[in-house]
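Every protein chain but one is kept in place in this view of the complex.
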Amino acid sequence: MKRTLILILIGFALALWPLGGYQEGIVILMCINCIAAMGVSILTGFTGIFTLGHAAYMALGAYTTAILTVRYGVHWFPAVIAGGLMAVIIAWLIGIPTLKLTGDYYAIASIGLGEAIRLILENWQSFTRGARGFPGIDPYTTRTMAVVIFIVLAILMFNLLDSRLGRELRASRDDGTAASLMGFNTPRTRMKALVISAFFCGIAGSLLGGYMSFIQPSMFDMMKSTELTAVVVFGGLGSMSGTILGSAAITLIMEYFRDISQYRMLIYGLLLVVIMVFRPEGLLGSHEVWELLRWRRKNNA
Amino acid sequence: MAFTFSTFIQQVINGLSLGSVYALIAVGYSLVYSILLFSNFAHGGFLVVGGYACYYLLTQWGYGVSVSMFGALIASGITAVITERLAYKPIRERTSLTLYLLIASMGVNIIIENLFVVTVGGRIRALPQNTFPTGVFSLWGGVTLSASDILSLVTAVIFLGLLQVFLNRTRWGLAIRAAACDIRTAGLMGVNVTFLISLVFFVAGVLAAVGGIFLSVRYSLYPQLGSITTKAFIAAVIGGLGSLPGAVVGSLILGLAEMLTAGFISSQMRDLVVYSLLVIMLLIRPAGFFGKEISEKI
Partner (left out) sequence: MLELSHVNMRFGGVMALSDMSFHIQEGSLTGIIGPNGAGKTTIFNIISGVYTPTEGQVYFQGCDITPLKAYQIIRLGVARTFQNLRLFTRSTVLDNVMTSAQNRYINTYREEYFTGGMSQANRPAPESWYSFIESCLHVGRWAKTERTLRKTSLELLDRVGLADRADQTAGTLPYGMQRRLEIARALALSPKLLLLDEPAAGMNPEEVFELNDLITGIHRDFKLTILVIEHHMDLIMRICPHIICLNFGAKIAEGSSGDIQNNPEVLAAYLGTDEEE
């Protein structure tokens, strides 16, 4: 309850704090990145399934929403939801055969599938306008809207992790065999995680389309997928608040280095290696912010 | 595009030539996987280092072809060893989770790629015209066989042969094969594991450089050239991760599939075919052609 209230307060601050146009853009981008990162986090951080293809689900969301709003004049709200649902459907279809794979095999398969989805979008000229991109999307993603959707999704996500499903995912991450011998249908567990994560990434993609008013398959390449997973690791595998903090921090750092954009990726790569070498558990390890605060208070008392 | 026998033969030749380059890359990647059980995404970076080293030795310092190639192989090998020492070794000593190694390797790949972007620029370069023989032999029916095709096939065979001899006939080669079965036991048997892993990375780096030089001859040289290793990874998975013969077979299959698609369907579809092949293979036989099925003790 306290967590929900704090999230709502953060939401009000993000939505109402007076900001210039440029900073507003950063807030929107931060919300979008956080939503996508939460999606990857529930799969990689909480279920232990390492993905390198989740940008494809963002692409599916973005294209679904763009086509629905531009071609068929659908209102943005149902179109964004449809974007999330499209990602869910494709994830489910992909998940049936591929979730049997474990470890690096799933990671490589996810690269293959992610790239395949991108290539299909690129080559299906008549429907997606191909590699040149899809212009003229109504800029429906306002700051308030992005913040509200982010906060609502964050509340749902934290609630979900603090429930039957959260324990189920963590059990199958820590020891899949033991989980199945505690009565969990582990293939189904993995599917639940994948579908939820695809929904989040689909929504993030839909919002990105509305923010940029232009989408292009190359925006959702393997580099983007890697970035999503890297952010989750940076925040700490198994920490949702870490994921959000990490994602927000990386967005800000990347914006800060925008002027020296050619060094941006270099710094990003260095950051990844340095974190892995010196603090592989990420920002918060596998703990949530409030758990760490509680311990600190306990130790001081 | 109509099916003609000469096109078919032509595309088979192209496919084998491309496949042999993939094989050089995939074998190095698979070798590292067989020892450390993680996907080294920095492998593409090693390849780029090899390509650029060769380019600069040839153009800036004016060395001959053989010296430049040799220098490139050494440069790439050393880069691989440095990467292992600076990035992977500290992680390995701290945790057994290969996920961290995987992400670090992605970081290294990004660093190498962008070091070249920042220092020499993202411009596309070509190795000088007269570096390698460029002759084209006409066979029957318009089928051509270029000297670079022959060269890449022959070089791939030579290097893979050398690797085979190294792994089977030398003391360290045998140690590497033992470590591929069980690295901890190999350590207990008195093998210097740190040196052995460095050696493996050196060999992988050298093979990647050979692949990198051929790719820059065939296409051109640019910092993102390393991304082609994704194909080699896929080839290695199709063959069975960690299996060297598997990596070679997978690479040839992939090269052929790509070129035949380009010849008979459309060249835009070739990547899609590659990824579909990967997914189909994983569904039918997740461990690949030569992979080991792993079972867990409970």
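By letter and in written order, the chains are A and B; residue numbering begins at 1 in each of them.
Throughout what follows, a residue touches a chain if its C-beta (ideal position, glycine included) is under 8 Å from a C-beta of that chain, and two chains touch if they have at least 3 such contacts.
Since this is a predicted model, take the numbers as computed values, not measurements.
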Candidate in contact with the missing chain, chosen from A:K100, A:R167 or A:R264: A:R167
Among A:G73, A:G136 or A:G183, the residue in touch with the chain that has been omitted: A:G183
Listed residues A:L19, A:I96, A:L156 or A:L252, member touching the removed chain: A:L156
Where the unshown chain meets chain A, residue by residue: 156, 159-160, 162-165, 167-168, 170-171, 173-175, 177-186, 238, 286
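One rule holds for everything that comes next: only the chains that are shown with their structure count from here on.
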Inter-centroid spacing, chain B versus chain A (mean Cα positions, whole Å): 31
For the chain A and chain B complex, residues of the former touching the latter: 50, 97-98, 100-101, 103-105, 107-109, 111-113, 115-116, 119-120, 123, 177, 222, 226, 229-230, 233, 237, 262-263, 265-266, 268-273, 276-277, 280
Contact set on chain B toward chain A in their complex: 33, 37-39, 86-87, 90-91, 94-95, 97-104, 106-111, 113-115, 117-118, 227, 230, 233-234, 237, 241, 268-269, 271-272, 274-276, 278-279, 282-283, 286, 296, 298
